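One protein chain is absent from this view; the other protein chains keep their places.
Coming up: subunit A.
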Amino acid sequence: MSWLELSPAEWTAVHLSLKVSFWAMLASLPFGIIVALLLARGRFWGHSLLNGIVHLPLVLPPVVTGFLLLILFGRRGPIGAFLDQYFGIVFSFRWTGAALACAVMAFPLMVRSIRLSIEAVDTRLEVAAGTLGANPVWVFVTVTLPLILPGIIAGMVIAFAKAMGEFGATITFVSNIPGETQTLSAAIYTFTQVPGGDAGAMRLTIVAVVIAMAALLLSEVLARGVARRIAAA
């Protein structure tokens, strides 16, 4: 069974993918909740435009999204240059750039999941909380947030899974540098491009399947626990 053993380089790719996906998921979560709230509850000019922009990565070719990120967040891009100059944050050809690409690609899925759960909340409960003296922020924290928790968890898991599988936008934006930006998908791709790489591709494929399955099972367990806690009245 020695062919199942991962080489150090392969471990690096797996580890990097987990790190990139984790941060992509976590960093986009606050934005995901805010945008989902805006889309679910907001009545403002540009609502459809915001909705379109959020969903664009879902329908654009990933390579286009990657290229746009390169233009905007590259060292000389308008946003990239600004962040580099004032905050010392660099995305291009770094793992942080891979996380950004994954976050952007997973964002529509996360927002969609959270938005659906917000739309399912009985707003009459929020009104009742208001009549009891709670201000809107406290109503959100104590009533809305606990009720949409299953949607948030589902959104986080699906964003994580999407990030684990992201390939096109990442490789376009931050290339395929072993140890820095070579994620699981990129490593599998590389294996398929060299003679005799099939065994390595298979090993990483098994890892990808196991991680994806574990994520789905975890989300199931979490969601069930939450559902029990907030059993509908």
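Heads up, the rule we're going with is that contacts are C-beta pairs under 8 Å (C-beta built on N, C-alpha and C of every residue); 3 or more make two chains touch, one makes a residue touch a chain; residues count from 1.
Here is the rule we go by: contacts and distances are computed from a predicted model.
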| item | value |
| --- | --- |
| Chain excluded from display, named as in UniProt, from "RNA polymerase sigma-70 factor, ECF subfamily", "Sarcosine oxidase subunit gamma", "Molybdate transport system ATP-binding protein" or "Protoheme IX farnesyltransferase" | "Molybdate transport system ATP-binding protein" |
| Of A:Ala129, A:Met156, A:Ala169 or A:Ile211, the one touching the omitted chain in the full complex | A:Ala129 |
| Full-complex contact with the absent chain, from A:Val143, A:Ala163 or A:Ala186 | A:Val143 |
| Touching residues (missing chain, whole complex) on subunit A | 122, 124-125, 127-136, 142-143, 146-147, 229-233 |
